[in-house]
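First the structure, which I've put down as structure tokens, then a few questions once you've had a look.
One protein chain omitted, others in place.
Up next is chain A:
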Amino acid sequence: DGMNAYMAYRVSIKTSISLFKSQEFSVKRRFSDFLGLHSKLASKYLHIGYIVPPAPEKSIVGMTKVKVGKEDQSSNEFVEKRRSALERYLMRTVKHPILLKDPNVLQFLESSELPRAVSTQALSSAGLLRMVNKAAEAVNKMTIKMNESDAWFEEKQQHFENLDVQLRKLHASVESLVCHRKELSVNTAQFAKSAAMLGNSEDHTALSRALSQLAEVEEKIDQLHQDQANADFYLFSELLGDYVRLIIAVKVRPLQINDCLNCQTTFEVSFTNPLFVFQLEGKVEQGERDFEQISKTIRKEVSRFEKERVTDFKAIIIKYLESLVQTQQQLIKYWDAFLPEAKAIS
């Protein structure tokens, strides 16, 4: 408890991969450990063309609430959101065939003690603005030679920018949906209470009973609404949120490669969304052949990303549909049970 306290997350692994010393084990990690891992992977792999899964978001407000021991609904939700995001981050990382073998990742998963990660501060907004301005200046100074590789990258960049806009729209409409579902749950609960009061003041016995039953049915339906709101939230909101971040990460690369053509350029990253921070700076002095290799890696990565995206999406949608069907079947049960009660009034 208190400001120096931290939340520890248990990472449990079950594996049959020979890379690991044992088949089942678990370790405790803090949020800053995850950030540290990401920072190491990003600096190692991003500039040679790999799509590194972005770090889970840091939210000062949410974490502070938990630290000072405020035991309320929103801080529990926050921890659950974060836990869920961390799980997804790890899954994405280990699914990547190259990243899985990285010694940093292995150490993260196996070591009982990790050295405390430093420099996990998010950039301040002033620092970010400075970085963006520097990147814009650098781009203006360059002359970029176009050849067919460039065309592919330019198309991809455009494509990713479109995707970004689309996914943001989706994200916004899903959040609206989730918000209204929660509202519906509250309103249904309120109505259930008022129906119960009606039942209590009613003299006619059978009508009174039916009204009380009505109140109970509405309470059950309220629970269904809550479950549905959670399903909506977790399945879509987080997934879309993740994809929005992933898009940003992928956006970075084409810029870098364009810079590479001029060979001795210091490149920096430009952002469209200041929420996501990559501290990436480096000098590229690579020849034509290295560029070929990097561009091949990028194309493979993009294709892998797109396939994974579709598979992820389908799996999530199937789960969602299953929950929809289940909800309707529950409703059918409730209505079937209520109907005779309603008919019995006379």
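Going forward, a contact is a pair of C-beta atoms (placed from the backbone, for glycine too) under 8 Å apart; a residue touches a chain by one contact, two chains touch by 3 or more; residues count from 1.
By our rule, contacts and distances are computed from a predicted model.
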UniProt protein name of the chain not shown, from "Sorting nexin-6-like isoform X2", "Histone chaperone ASF1B", "Carboxypeptidase O" or "Acyl-CoA dehydrogenase family, member 9": "Sorting nexin-6-like isoform X2"
Given A:L35, A:A55, A:L99 or A:A210, the one touching the chain that is not displayed: A:A210
Chain A residues touching the omitted chain (full complex): 159, 162-163, 166-167, 169-170, 173-174, 176-177, 180-181, 183-184, 187-188, 190-191, 193-195, 197-198, 201-204, 207, 210, 214, 303, 306-307, 309-310, 313-314, 317-318, 321-322, 324-325, 328-329, 331-332, 335-336, 338-339, 342-343, 345-346
